[in-house]
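Down below is the structure, laid out as structure tokens.
One protein chain is absent from this view; the other protein chains keep their places.
Let's turn to chain A:
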Amino acid sequence: MIAIAAAANENLAHISNVLIYSAMAVYTLAFLAHIAEWVFGSRSAVGRTAAAITTEAGAARAAAGASAQGGGTAVLERPKVVTRAATGSRDVPDGPGAAGTSEKGDVYGRIAVSLTVLSFLLHAGSVLTRALSVQRAPWGNMYEFSTTFGMTVVGVYLGLLAFKKNVRWLGLPLTTTILLDLGLAVSVLYTESDQLVPALHSYWLWIHVSTAILCGAAFWVGACSTLLYLFRDGYEARLVEGRTGAGLRRYLDELPQDRRYARFKAKLALRTDNPMSRLPAAATLDKLGYRINATVFPLWTFTIIAGAIWAEAAWGRYWGWDPKEVWSFITWVAYACFLHARATAGWKGRKAAYIALAAFGCYIFNYYGVNIFVTGKHSYAGV
């Protein structure tokens, strides 16, 4: 029995490796297609709309107000519900997406998504064959964590797309991250497929690790959304002040030469405003980030509880301040901080966003940092 397991079905393990390299190749193509999407988008007429957006938004608001006054809306089908943005929010509409208004860009974007689906299938195949080759959950070491984590991130993204959520703008950051993650996995973290040490023989492995990975994948989407919120928020603030496009150029011309930092920021803005204008509105990004983080928080709580139950069975205490436990706790408290910040005056918006990013940083540190730099009971994970 052991001899059979030890043979570890090398064939399957080999297939798994071939699949992961194929997936990486296709992800690279998807990455390039997304770049093309953004590039063609930038040549589209989006630039024009930058200035128009605010006036359009103003017009839209006035119109919405009018409809509210109109009283007798003629609705025979499903009733139309008029929504009002919360007071104080900017009421800027979502951008058109990476492709802008360029049809060519849109075609590239669609190609990118199709390629992502294809590489996701290859990726999933690799994880599955790896699992079959060792006849256990494929989470025995960092290589396996990383490939499964990447797969789950793509899965979450495709799932959101499948549910018709407006997340195609995530494509480029997604493919970039996946390539980094898999690149690191196959080069630095690679471990031959093999059996588990006795401490990992437990059905809690399935429960605890799978939820931990799912949480991380969803937190990643939340963090991306939050990060882009910060950029887009800055862009919208300038939009309202009229410091985009020509206005920004004028502002830059008037800035004295010695105000280096301000000039640098303005120049950066000049370059990034175009992609920014194609992103969803800051309010949309903010909300998406919040929704995801808030949805995942209970799952992360569960992950920690499951880990504690397992630790109790394996090591005789449910909580022992092992570095991995410590950082899960820090991550948990940081996300709790974020949720509190959203409910505290003066902390909503950008400040809460910074906390959310820091919380995600804690998750990532727990994942890479603790495994690599800190030794503890979890360090048999075979870095």
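Keep in mind that, in the parts below, a contact is a pair of C-beta atoms (placed from the backbone, for glycine too) under 8 Å apart; a residue touches a chain by one contact, two chains touch by 3 or more; residues count from 1.
Note that contacts and distances are computed from a predicted model.
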Among "Cytochrome C biogenesis protein", "Succinate dehydrogenase hydrophobic membrane anchor subunit", "assimilatory sulfite reductase (ferredoxin)" or "NADH-quinone oxidoreductase subunit H", go ahead and choose the protein name stored in UniProt for the chain not displayed. "Cytochrome C biogenesis protein"
Among listed residues A:11, A:114, A:135 or A:166, the absent chain is touched only by A:166
Could you tell which one of A:14, A:250 or A:340 touches the chain left off the display? A:340
By the contact definition given up top, give the residues of chain A that touch the hidden chain. 2-3, 6-8, 56-57, 59-76, 78-86, 91-94, 163-167, 192, 194-195, 197-199, 201-202, 204, 280-281, 283-285, 287-288, 294-295, 297-298, 301-302, 305, 308-310, 312-323, 326-327, 329-330, 333-334, 336-337, 339-341, 343-347, 355, 362, 370, 374, 376
